[in-house]
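Notes for the one structure printed next.
What you see is part of a larger complex, with each chain still in position.
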Amino acid sequence: MARRILHLEGVHKRFGPVHALRGVELDVYEGEVHALIGENGAGKSTLMKILSGAHPATEGRITLNDRPYTPARPNDGRRAGVAMIYQELTLAPDLSIEQNIMLGMEQHRWGFAKNNTPKIRDALALLGHPDLSPQTRVGSLKIGTQQLIEIARAIVSEAKIIIMDEPTSSLSSEDTRRLFEVIRKLRDQGIAVIYISHFLEEVQEIADRYTVLRDGETVGTGMMDGVTVPQIIEMMVGRSLDEMYPRLEHEIGEVALRCGHVSGQEFPTSASLQLRRGEILGVFGLVGAGRSEMLRCLFGLDPMIDGEVALEQGRELTRRRVTPGRSLAAGLDLLSEDRKQEGLAQSMTIVANTTLSSLYKSSRYGFIDLKQEKVIADRWADRLGVKCHTTTDPISTLSGGNQQKVAIGRLMNHDSDIFFLDEPTRGIDVGSKSEIYLIIQELAAAGKSIIIVSSYLPELQGVCDSLAVMYRGRLSPVRAIEDWTLQDIMGFATTGEAHAQTA
Amino acid sequence: GGGDGSSSEGSSEKLPRIAVVPKAGDVEFWKMVQGGVLKAASEETGYEVVWQPPAIGNDRSEQIKTIQNLIVKKVDAVAVAPIDAVDLVKSVSNAKKKGIKTVVWDSGLDDESAYESFVATDNFQGGVLCARAMAEAINESGSIGLLRFVEGSQSTEQREAGFLSEIKKYPNIQVISDSQRGGDEVKSQEVGARLLQTEGDKLDGIFCSNQTTTEGMLLALDKSPFKDKIKVVGFDFNPYIEESLRNGLLAATASQDPFNMGYLAVKTSINLLEDKPVEKLVDTGVSIVTKDNIDAPEMQQVLFPDYQKWIAGQ
Amino acid sequence: MKLKPFLYNMLPFVGLVFVIVVSMIAIQIKDPSGEDLANFMSFDNIRTVLIQTVVVGIAALGMTLVIISAGIDLSVGSQIALATVVFAFVVNGGSVTPPEVDSASGLAVTLAILATIGACGLCGLFNGWISSKFRIVPFIVTLGTMLIFRGVAKWIAGGEAVRTPKNAAQGFMDYDGALGIGIGFYLLIASIIVTAVLLKRTVLGRYIYAIGSSENTARLCGIGVENQKVFIYVLCGVFTGLAGVMQYSFLGSGNPTIAVGLELNIIAAVVIGGGSLNGGSGSAMGTFIGALIMSILGSTCTMLGAETYVQEMTIGSIVIIAVGIDRLKHLKRFQS
């Protein structure tokens, strides 16, 4: 049996009145991939921040290599060989890839930084990006690539324990596959990887052992081999989940949105589609294919260079410049993939975030009815199961998944006819995911039209009526979900060529 | 620490209070005034004399606020050097209405009914004297320029006006530059250097209307090739100006008698409090200082009052 | 549950109480007879301090809107100078020399007030438009317009003070209004209420917070961020114009050289009152208290007969300490 390198016993953490961790037990062995699983707000990220030294524990015992371990600052963690890849990216956008990777552990002579380019290139190559120049400014990279930089940083720091908090939430399946290879290599070198993810299939594939947290407590631990996904889910949520992808009867009606040859500044290059009332359309593609840009273009967040967009009965949207305000008024709404920067106003309350796009519902003559507003927000928080102290708390105190739910709440509250959902379940636990799928079904049943952009194919297959794939800014024709084979999808996503029997 | 001239410790009975409000607290000129104020205070032990500059020097609103606050503090007399001849009228006459004796010094106030006495230099006349000194320095012919002080300062504007009105009387003198304005010593030097850069070759003389512009101009001139060609006539006096007079960089300067001004402002206030008769206008005098007369005994007294002694001894 | 937010809202007051208590102690030490302390706590002093808060207070309310939206306006000092000049110019019937009348008519005063507020509104429009349209940070735009507006003021005024005939506006900051205090004070109170309601109860207020909290999010939620920003600067200009009218009233003439550096006091008032320069926080009441703290300090310094350097050092320290107290409480809130 491998050596136990990390041991946690009775760890508690309080944030003021919030008791986030209430007695966590965790053992991690050399050379294993250890999955940490739990619902949104279960305390996974908090626990890992304690391990990395970002937060102190309120009480409890932690040993690293059988010696007491109480990191006071993040660097203590790194020096002790514990590297952390945070759920919310921790990169300095104005620095280069190399500078970001070496940040805080620069080698230098007389204060002059040494060049580490070869080492960085190796790490990037290991992650499948040998072409990326270490001198590239990180701010110009897409989120997915930025995530890889974080992983490269852990690799370069030669850590003994690497903690990955939802590393694949913004990776393509290709990148995910590559990441798994890397993780296996690391494991074979005796490195322990603590792996946090809401993708349970993924977890099953990569992890050797697991620990489940519920409401800040350890509720189960064991070998991955001996357990099934439904069992894990039961441990997580305290009950069993009947159906991951619930389906509701919904009728597909008139055309609600028609786009012809839409192109943006770089992406998309050409996107045409028709979306009907009650239809759920999935858009798949590799990271960077330009799916987000397509939605942003249609919604008016990015400039549309060419093409036309018409709503039902030929109401044209493109006659005047499209802006988010006009789109919202015309019945379109967008859920952003980047909730930290764009999805939510971090210093505002849950209430204010929920109602921000539809204040007209709780105001008259420009004055807001605060009571009514809170009632509205409470209802959505309730309906979506947002875990919070009270809805008048700032949104920044919520866990990532709960924040996402509030963002969805805002769209639900605005109640458009057409929903653009960009990675709607990013960072959301299985239980809540299933709830969100149900909500999407309900929307469709109510005659709404939905476009979902996702990098997680199973969810698209589980939820959508039809699917299109994007390759380098070009959108494939839309086809019913049954008409797509896996080869077709992957084929178009990776080469832009449809399979032989394209209609 | 405050600026009490004499303390009231020991006695439970409060002494009558006189507040003296300059335009600013931290320039040599005002320090000299302060010296005179404190000298008077030390002679008049029956009074508490407070030196109370506004929180921001040369700021009208701040000076009005200072006077309002002094009214609340119930001082018995206030002697003020108004930053603005009109804007200060209301607060000074409010003080008077509250039974506070009011004296105005250094710069004028438009409404004569707001104060009982005015203790000051005749600034327009000072400008006139400077024009004559300039004419003499350049032998009544040539091109001259002005380095003005900032907009809105009444005393310097009067000097500039006095200078210009007198210089007109010399047919062979032309004013070729009169829009440049300095400020503090640094700004004045920068503008001065640039003025020399552009017009230096044409200029025979430059008039500066107060201490900071004079000092800044001299610093610039000292570094320029026109050092021996251009004659500067300045206003006010301090060690650097003295040195420049002696080494010939400066042709002449007008000197007020700030020490006396402060001294008389306090004395006048006390006379008012004691119901003694006072003049409506007390001229504290202005004279032209040159290399030749600087060491004359009567000049010495005006130029080198030992004001530091009084400030240190408070 | 109910107590905490209440206490939290009281926080700006802690700084205020601190300043008052320290002032009282210092005055009592300086003058043990207690006479000055009595003067300090007299109605006379209270109204003097309140009147002295009016100009900075009203301008700071406008600045509060800008700062909550993560902007800044360095041009307000110059705008106030310009405002006094415009007022005087209009009240003179469009001239820098006062007309030969005993006193200006009510109509002239009304027109002058409107013109002044309008002029500063235009200044705000310019600030907002340039920074939105060309995406230049407001710090730079308003640093530039700080010079430009002052230049315009001097240009209109011909570089000198603009004298005016007697008129009603000159009495706004006197002590003879209701309760022995001029209309200026009531305008300040009204401005506080308007700002508070605007920020807490209106859609516009919500947008201001949203833009300051996350501009991208605001944009996504359909808020026309650029237009709103322009509007916020216009509003700030309107408040500044009103403050400028009060400044005219305080001085009794128009003057292009005044209020140099006043923007820093105004910004300090907002920040002492809990506004964050990163946007997203600030309040009308807090700002008022911030402005009040600064005038109380001025009054205390005169009571103490302090020299300029002592005044500077005291005000400087108190600004830091007042904000420090506020921050310490913030930290506590999240730590305990």
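A, B and C are the chain letters, set down in written order, and residue numbers restart from 1 in every chain.
In this text, contacts are C-beta pairs under 8 Å (C-beta built on N, C-alpha and C of every residue); 3 or more make two chains touch, one makes a residue touch a chain.
Keep in mind the model is a prediction, meaning the values are calculated, not measured.
Look past the single copies shown: the full structure has A x1, B x1, C x2.
As a convention for this text, only the chains that are shown with their structure count from here on.
Taking the mean of all protein C-alpha atoms as the reference point, the chain centroid lying nearest to it belongs to C.
Our note on geometry: chain A versus chain C, Cα centroid distance of 45 Å, whole angstroms.
Averaged Cα coordinates give chain A a centre that lies 71 Å from the centre of chain B. Contact residues on chain C toward chain A in their complex (touch as defined above): 5, 200-204, 206, 209-210, 213-214, 216-224, 280-281, 333-336. Residues of chain C that touch chain B in their complex: 30, 33, 35-36, 39-40, 42, 44-45, 48, 51-52, 55, 154, 159-161, 163, 170, 247, 250-253, 255-261, 295, 298-299, 301-312, 315.
The touching residues of chain A, counted against chain C in their complex, run 15-16, 301, 323-325, 327-329, 334, 336, 341-348, 352, 356-357, 359-360, 363, 366-368, 370, 392, 410.
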